[in-house]
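Right, one structure below, let's go through it.
Up next, subunit A:
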Amino acid sequence: MTASSQPVLSVAGLSKSFNALKVVRDLSFDVRRGEATALIGPNGAGKTTVFNLISGVYGVTGGRIAVDGRDITDVPSRQRIRLGLSRSFQNVRLMAHLSVIENLLVGQHVQTRGLRDLASPFRLFPRHRWRREAVAALEEWGLERFADAPVSALSYGVRKRVDLVRATLAKPTLLLLDEPAAGLNPSETVTLRDHLVALKARGVTLLVVEHDMHFVDSLCDHVVVLNFGEKIAEGSLADIQREPKVREAYLGATGGV
Partner candidate 1 sequence: AGPQELILGYSMAKTGPYVSLAAANEVAVDFAVDEINAAGGINGKRLKVVKFDTGGEPRQAQLAVRQLAEDGKALAIIGPFSSSEVRVAFPAGDRAGITQMSMASSAPSLAKGFRFAFRNTTDEGQVIDQVLAAIKAKGLAAGSSAIAFASDDTVSKSIGITVLPTLLPKHGVPILGSVDFQLNAFDLSPQVSRLAQMKPDIVGLGAPPEGAINLAKELRRQGVSTRVIGGTTIADPDLPARMDGAGETMTIGTTFFRDVDQRTRTFAEDFAKRAKAAGLARTEPNQFDASVYDIVYLYAEAMKLAKVTGDPARAAEERVQIRDALRALKNYPALEGPISFDADGDAIKPVYVIEVKGGKWVLLDKRTAA
Partner candidate 2 sequence: MLAQQIVNGSMLGSIYVLVAVAFTIAIGILNFLNFSIPGLFMLGGMVSWAMLAAGWHWSAAIITALCAAAAVALLVERLSYRLMAEGDPEIPLVSSLGFLVLLENLVLIRFGSDQQSFPALIPDFNIRAAGLVIGGAQLVSLLVAVALVAGLSVFLKATSTGRRIRAIAESRETATVLGVNVSRLIPQVFVFSAVFTAMGGILFAMNYQQASPFMGEVVGFKGVAAMIIGGMGSIWGAILGGMIIGLAEVLSIHFLGANMVNITVYGLLLVILIIRPQGLLGASLTREKL
């Protein structure tokens, strides 16, 4: 397999139980390089749990996870971001004791090297490149006026986007997004989509959990459907929308649109 055709992420036989509760069962799928893949499924299907397994918050009960062909199942969560794996959170998790810009500075951590970056008192210099980069990222998303705001003063939708910007600052090759459009109105969703398309164009591979089928339709190339922790369908959105199983379990009568 050549490097470019190799999947960025490959999940094989993944399962996870909490005590007796099987939340993910024998799940296998690949995320192809440069594409946007959607992971959808009813509430409680196990989508977030899959993200947690991939990013290492939970240890797997069974199965393997590989990034760029390398098995990362036993790599500690902390080191996975260095392999190009970055994520956002369904229940926004910004650090409440830090301002927006400081959250982003922490998000840059993987870009830093060694003790020197750790110990340099760079925040003495307001125009230091780290800060400039963080501000630039905010500007790109139209959030620069919130730079110095405490996180507690942000509205939900803004928090959601700051969380996402922080994830991008790790310069990931694979970005896991957990319901990025939740809390955004349709026009904000479109803007978000455009940003993500641009990211994709820059070579970032996306794995997205989302319940907004318009959004999935306009962003994702490939869809994996989960129900009760099992994969019940996989293919293009149009394909899976035709699946009665999927309509029954997830999309409902309108097809989610």
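Regarding candidate selection, all candidates are chains of the complex that A comes from, given by their letters.
List of remarks:
Keep this in mind: contacts are C-beta pairs under 8 Å (C-beta built on N, C-alpha and C of every residue); 3 or more make two chains touch, one makes a residue touch a chain; residues count from 1.
What you see is a predicted model; the values in this text were computed from it and never measured.
Of the numbered chains 1 or 2, all belong to the complex, but just one touches subunit A: 2.
Contact residues of subunit A toward candidate 2 in the complex are 48, 51-52, 57, 89-91, 93, 178.
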